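Structure first, commentary second.
All protein chains of the complex are present and in place, except for one that has been dropped.
Chain lettering (A, B and C) follows the sequence in which the chains are written, and residue indices restart at 1 in each chain.
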Amino acid sequence: MKRVGILTSGGDCPGLNAVIRGAVLSGEQTHGCEFIGFRDGWRGVLEDDTLPLPRSAVRGISRLGGTILGTSRTNPLSETGGHAVVSAAMGRHRLAGLIAIGGEGTLTAARILSDSGINVIGVPKTIDNDLGATDYTFGFDTAVQTATEAIDRLRTTGESHHRCMIAEVMGRNAGWIALHAGMAAGAHAILIPEHRVPLNQIAAWVSSAHDRGRAPLVVVAEAFVPAGQKAPYSPRGLDTFGRPRLGGIAMLLEQQLQEMTGIETRATVLGHIQRGGEPTAFDRVLATRLGMAATRAAAAGGWGTMVSLRGTRISTVDLGVAVGTVKVVPESRYREARELFG
Amino acid sequence: MKRVGILTSGGDCPGLNAVIRGAVLSGEQTHGCEFIGFRDGWRGVLEDDTLPLPRSAVRGISRLGGTILGTSRTNPLSETGGHAVVSAAMGRHRLAGLIAIGGEGTLTAARILSDSGINVIGVPKTIDNDLGATDYTFGFDTAVQTATEAIDRLRTTGESHHRCMIAEVMGRNAGWIALHAGMAAGAHAILIPEHRVPLNQIAAWVSSAHDRGRAPLVVVAEAFVPAGQKAPYSPRGLDTFGRPRLGGIAMLLEQQLQEMTGIETRATVLGHIQRGGEPTAFDRVLATRLGMAATRAAAAGGWGTMVSLRGTRISTVDLGVAVGTVKVVPESRYREARELFG
Amino acid sequence: MKRVGILTSGGDCPGLNAVIRGAVLSGEQTHGCEFIGFRDGWRGVLEDDTLPLPRSAVRGISRLGGTILGTSRTNPLSETGGHAVVSAAMGRHRLAGLIAIGGEGTLTAARILSDSGINVIGVPKTIDNDLGATDYTFGFDTAVQTATEAIDRLRTTGESHHRCMIAEVMGRNAGWIALHAGMAAGAHAILIPEHRVPLNQIAAWVSSAHDRGRAPLVVVAEAFVPAGQKAPYSPRGLDTFGRPRLGGIAMLLEQQLQEMTGIETRATVLGHIQRGGEPTAFDRVLATRLGMAATRAAAAGGWGTMVSLRGTRISTVDLGVAVGTVKVVPESRYREARELFG
Partner (left out) sequence: MKRVGILTSGGDCPGLNAVIRGAVLSGEQTHGCEFIGFRDGWRGVLEDDTLPLPRSAVRGISRLGGTILGTSRTNPLSETGGHAVVSAAMGRHRLAGLIAIGGEGTLTAARILSDSGINVIGVPKTIDNDLGATDYTFGFDTAVQTATEAIDRLRTTGESHHRCMIAEVMGRNAGWIALHAGMAAGAHAILIPEHRVPLNQIAAWVSSAHDRGRAPLVVVAEAFVPAGQKAPYSPRGLDTFGRPRLGGIAMLLEQQLQEMTGIETRATVLGHIQRGGEPTAFDRVLATRLGMAATRAAAAGGWGTMVSLRGTRISTVDLGVAVGTVKVVPESRYREARELFG
């Protein structure tokens, strides 16, 4: 019986529980693996805070948001000796290896641990979809669906009042949520950090939609900065808690576009509703399959890899290949969406 | 064939189209009434901007958010001579009377017009549910449902990160949305303008939930001011566009509660998603029935009244009785909810 | 510390868990009551199958469908001596009384037990909304919302194919779900058991809608029988398992209406999806309040009553008054809906 540790790390993401369930069920029923969970990501590894994960612990959880393991932003390598603590924890629990479900930070830590001889398999997790080496990350579809439903609601208010509505969605490094939710909701402008455009271009799109009798709809990623601006609203600035501040670009656009176009304008910051709650069926299936594949890789000794979606297939890639680059929206996808603007 | 004008006025509200459809279908099929619509509320009356409303114009609209007539915040009585302009418009279109669908402002205008001899019937409309003389207003159920679904999403993030989550909902004069969405979502504190409590009481509720292993959830109405505070965040203050500013109390609580409790805290301002989009079945039925009752009253010459829900019955009340007092959350309902706090 | 037993009986109904949570929290925090749960309704009482219900057992359950106590259709009085067994169970667990959450059958049993001296409080439960002495039962709003969303989906298929679509909804004794879901979805005919109409009238409504370019939509309660028919499809008949058979009337109408109108017709039987799943915010609030009121009544010694909704207030009524009559759709509500047909 191979023993495997599992942890979820970084921001909440719909589908985490489905990954855990997929890994545990596949392990118990097919591969003769047994799981223990570390609480709150790497914190549980560093502080030896664990819980057993028999099959009964994961029943019915694939449709639940959140993570039964808890999560944190603890970095196992932020202090000297992190590697040794991880290694000791694995020894203490007689673990053949770890399955680490997390984003860029976690996968980078996983790669470093793997390079120094610790058995790790990564499962890519981010609602932002900005991880390379996989077509989609689980959580992204749910975030897009939630954002789209919210924007559909904003739209009726815009149409009733002949207003311009602005919706700020998540996306710190890449505009994937804005691109997809904007296309799905029929936005007249989609603004993403990868493609800076000046305010007067945005105002022209807004005015053009208004002139055709539409209620202009702008979907903007939190990290967008208009071309020619220095981001006085500090989209990457810090709030009073030392965290990046949501809502900066939404407020700037609300003020500037109303001034430039003369059209009454209202901004809404969708915020955390995008990262919580029940996963869509798409994300449940993807997350379940990724969890099963992680166990399959663990059972086969495929350490140092990350599981990944390519087309309709789940495969594995080397952790070294998987991390290090942000997957931004390519120019071709932006140009495609832009045909629908104005 | 009696001709009746119809208009929607004030903020967007789920169910407006269902009222219009109910009024028109009932008029055409049962009461021999014919409708014309005024565009954008009283603006359409003042500027004679109308559209015909045959049965075919309202087909399939009861499930659509927004209003096919458009809306605005124009007050017909804000300038001298408004009464005469309304009267002239009615004469020009040979209208026996008007059905005005709107909130406190519109119903007050309707009462004044009615007192001076103009035939008006009011239909109460507000997502805030703060109009007297009716058990519920249409739009409220949808706003509560939308807020509850959003808060359910926030909750999983709170639980995964062991954070306190704060959700700010609408409610400028009364805390009805906060009360209902807070009860539905299982909040550990519900904060409404009718019942000011000091920050240290709120912090105690948050800490108590945290101590029992829960992720504390606070639902707060936009107009709540903590006891003993002067509202430095100016919940009734104005933003750069001269509008009341959302989010003030959410940001204050985020900062203060985190400081007082030591628990990581995140606030989300739900904003305009609460007032747009598809109505719930409850609101579609209520709105349809109110629209039908308005036409029934018009056909019977029951001018100067407002249609209203009492228990499961639709009735009419005198416009003079209906307006003038804000329906706040009574002490008994607050005490009931408070049994669930902490 | 007063000890109270609680049980859920009869068919699944959204909001059961919210009732349980409301009763337990209110009891522990305000009234000094302590709860034990009986598993699977009266079966748990008869077989002494219980579980403790401290506050921690009900955390977060108000938004969950189903019942953490389980349910069954066991009737405590179906065999001689039932009364004594119930009484003995209460003695064994030192219970001051029982809170019984159930429908007509359970409430009737509760009344009989109460009459013979057992302390019981009833909480009315049925998605069908056919219990008297309360404006609405919890679960009904969710059933109507679920049915309406499903019918909205059927409608687009009808419109794309120019077909007549028939949706059969639940309602064994009364047409409340059909009435509300039909109004909400904009049906061209609503068929309920309280108001039998002949097939040729239904066909006329369908043809009239079709002639105006609409895709006819018929919403029918499972127990509707066309006027002049003997129910050859046996809506109250039994299937191979001895249960009433769903779908009989839908199939009859599909065949007959297609034949009579020449319009391609498709029927869908919504079935069990109407009685499961997450409750709406409306039902969560109503159920929570009813649960709290049941505990309040228990603490005050108000045995032999049923909690009930009147307008916006929760009150109690005598169990003897509450049971015995089915609350059918009154003629006035049917006539109101019928103005929208055709």
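By definition in this document, a residue touches a chain if its C-beta (ideal position, glycine included) is under 8 Å from a C-beta of that chain, and two chains touch if they have at least 3 such contacts.
Since this is a predicted model, take the numbers as computed values, not measurements.
I'd like to know which visible chains would be in contact with the absent chain if the whole complex were considered.
Computed over the complete complex, the missing chain touches A, C.
Please identify which residue in A:152, A:194, A:222 or A:254 touches the non-displayed chain.
Per the contact definition at the top, the residue touching the missing chain is A:152.
Pick out which of C:92, C:272 or C:335 touches the chain that's been left out of the picture.
Within the whole complex, the residue contacting the unshown chain is C:272.
Have a look at A:33, A:292, A:306 or A:319 and name the one touching the chain we're not showing.
For the chain that is not drawn, the touching residue is A:292.
With the full complex in mind, choose from C:116, C:255 or C:325 the residue touching the hidden chain.
Of the listed residues, the one touching the omitted chain is C:255.
If you put the missing chain back, which residues of chain C would it touch?
Counting only chain C, the missing chain is touched by 8, 11-12, 14, 16, 40, 64-67, 70-72, 146, 149-150, 152-162, 165, 240-241, 247, 254-255, 258, 266, 268-273, 275-277.
If the hidden chain were put back, which residues of chain A would touch it?
Those residues of chain A that touch the unshown chain are 21-22, 25-26, 29-30, 55-56, 59-60, 62-63, 135-136, 141, 144-145, 147-149, 152, 180-181, 183-186, 212, 214, 280-282, 284-285, 288-289, 292, 310-312, 336, 339-340, 342.
Going forward, only the chains that are shown with their structure count from here on.
Can you check whether chain A and chain B touch via the same residue numbers (shared by over half) or via different ones?
Both copies, chain A as well as chain B, present the same residues to each other, with over half of the numbers appearing on both sides.
Let me spell it out: compute each chain's centre from its C-alpha atoms, then which one is farthest from chain C's centre?
If we average the C-alpha coordinates per chain, A ends up farthest from chain C.
What's the rotation angle, in degrees and to the nearest 5, for a C-alpha fit of chain B onto chain C?
180
Identify the chain whose mean C-alpha position lies nearest to the mean of all protein C-alpha atoms shown.
B
Could you state the distance in Å from the CA-based centre of chain A to that of chain C?
40
CA centre of chain A versus CA centre of chain B: separation in Å?
34
Among all residues of chain C, which ones touch two or more of the remaining chains?
none
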